[in-house]
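Read the structure below first, then the notes.
With one protein chain removed, the remaining protein chains of the complex are shown where they sit.
Chains here go by letter, A, B and C, matching the order in which they are written, and residues are numbered from 1 within each.
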Amino acid sequence: MDPRLDIIGERIKGVKRLIAVAGGKGGVGKSSVASVLALKLASQGRAVGLLDLDFCGPTPHLILGADTSEFPKEDKGVIPPKVAGIKLMSVAYYSKEANPLRGSELSNSIKELLAVTLWGKLDYLILDMPPGTSDTFLDVAKLLKPEFILITTPSKLSKATVEKNKNLIEEMGLKVVATIENLGKDIRTDSSFEQAVGSTKLLLNTQFSADLNKITEQLKRNLNTT
Amino acid sequence: MDPRLDIIGERIKGVKRLIAVAGGKGGVGKSSVASVLALKLASQGRAVGLLDLDFCGPTPHLILGADTSEFPKEDKGVIPPKVAGIKLMSVAYYSKEANPLRGSELSNSIKELLAVTLWGKLDYLILDMPPGTSDTFLDVAKLLKPEFILITTPSKLSKATVEKNKNLIEEMGLKVVATIENLGKDIRTDSSFEQAVGSTKLLLNTQFSADLNKITEQLKRNLNTT
Amino acid sequence: MHEWALAQSVIFTALKQRPKSRLKITIALGELQQVDEEIFRLGLKEFAKLEKLKATFSIKRVPAKLRCNNCNKEWLFSKGELSEREAESIHFVPELAHTYIGCPQCGSPDFTVVEGRGVWVEKIEVE
Partner (left out) sequence: MHEWALAQSVIFTALKQRPKSRLKITIALGELQQVDEEIFRLGLKEFAKLEKLKATFSIKRVPAKLRCNNCNKEWLFSKGELSEREAESIHFVPELAHTYIGCPQCGSPDFTVVEGRGVWVEKIEVE
């Protein structure tokens, strides 16, 4: 018996809302949205966790400028280090290199992190998802059953993929709370974003951050009703 | 015994050069480069195959405007349909939906396609890779040992990832023939690209295509020497 | 007929193992892939002749047993509810079962093909 599966529920029982930021394609802005959304909610006094699940291309620690030179502290489990108020858990604390992991190994790593990370009480735990609908997606759907925010760009390729994934998620009985068009009508292309990467202070002042007001308010509104 | 593993060598023995278009992150232009590169080489009289290995987000058929309404023809194997002279093989012929496949299943699908597709004689077989360094990457490295062209964007996030992956590929004893900066110094952002998507004629006339001249010539030059 | 390609792969496996002997090859055909056994047998015969391999073939069909990773339900694959096109897609890429089939109990596409996926060489014996 895999004991990790029996403790995961305990580890997230203090979390009010679990939100996976996903979308079929890579490079559409999932990590940027997940990171800045977490930052905005935290800066507005909410208790927020951010779990980076893209083991082959971890980025939130770079976006938020987190110090990954030391291991997270431990106290009967792993305490996710705080960055600008956000509890951030990422494979980046443990590896600075490419992680050549097969799907079954990604699956195992995710279960391991979920089993040992002590999130405590959170209003929101935001999951930064990798592209695709493979192991990480299937495991998250099964183990955590989160709500989804889907990110697309205005391109045909991205829209086609996100549409398919939305159907899949809904067929699996899970909820898509919003589909956000990045680099387009919902979040505009922000030429200052790249310079703000690495600084939580600068990030909060970007147009990108302002363009996330609507979804931030939507998430805050619904917190007590779900 | 898995008989597919014993026929793969036979299926690609007529291929002079195997080139995987990869790069850590998604959305950096891997499929666009792979597709237009195949198109350019084919338009210049080379025998070219294009194998789409991104089962969770297949796109070359959309970029090239391939007709996927019918199954590929069969003759003691599967004959990859031609699009503008390119032999294109893709899961898109068999599925128009999101494919929720775990890594072991991606691995199985890839072996299946490699075992049944009859490429015949080719100067180049170009592999359009999914993001990441998971099963598809590991299987391709093991079964096909291709040369790699890596794609990045100018962003810190993308460059950090591609650098890690380059190290990994080289440690695995495989060759990176070029790292190309897309949406930047090597291939400029091309506002006409999106409109050209779906038309091989328009694609060949884009600035994007012109910006691929250098790598195209490099690949042509070395064909007889490798 | 892509059954020929599958048959050819079996002949290559046999050649690799024991090229010189007279062989008895036992093949499992998983029902998920819906291989046309008659054409497959023809392919085996023709490719064996072509490669000068002396062999007899024993073919057994294996029902495709699926198990849901979400609710643990086990069931057997049957192409009953599938369209012609969907069944044919699974014939080419058996993993696309995950695209076209859901668990009969919970609907999840996240299941394991426990056995009966496709073509498998079980045994190669010298006769």
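Here is the rule we use: contacts are C-beta pairs under 8 Å (C-beta built on N, C-alpha and C of every residue); 3 or more make two chains touch, one makes a residue touch a chain.
The structure displayed is predicted, hence computed values, not measured ones.
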Worksheet item: Looking at the whole complex, which visible chains does the left-out chain touch?
Response: A, B
Worksheet entry | Touching the absent chain when the full complex is considered, from A:Ala47, A:Val78, A:Leu183 or A:Leu212 | A:Val78
Discussion item. With the missing chain put back, one of A:Ser32, A:Thr59, A:Ser109 or A:Thr133 would touch it. Which one?
Written reply: A:Ser109
Response to the item:
Only one of A:Glu10, A:Glu170 or A:Glu217 touches the unshown chain, namely A:Glu10
Fill in: Chain not shown, touching residues in chain A
1-4, 6-7, 10, 71, 74-78, 91, 94-95, 97-102, 105-106, 108-109, 112-113, 115-116, 118
Worksheet entry | Residues of chain B (touch criterion as defined above) contacting the omitted chain | 138, 141-142, 168, 171-173
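The rule is short, and it goes like this: only the chains that are shown with their structure count from here on.
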Fill in: Mean-CA-position distance for chain C and chain A (Å)
40
Worksheet item: What are the residues of chain B that contact at least two other chains?
Response: 97-102, 106
Fill in: For chain C, residues that touch 2 or more chains besides their own
109-110
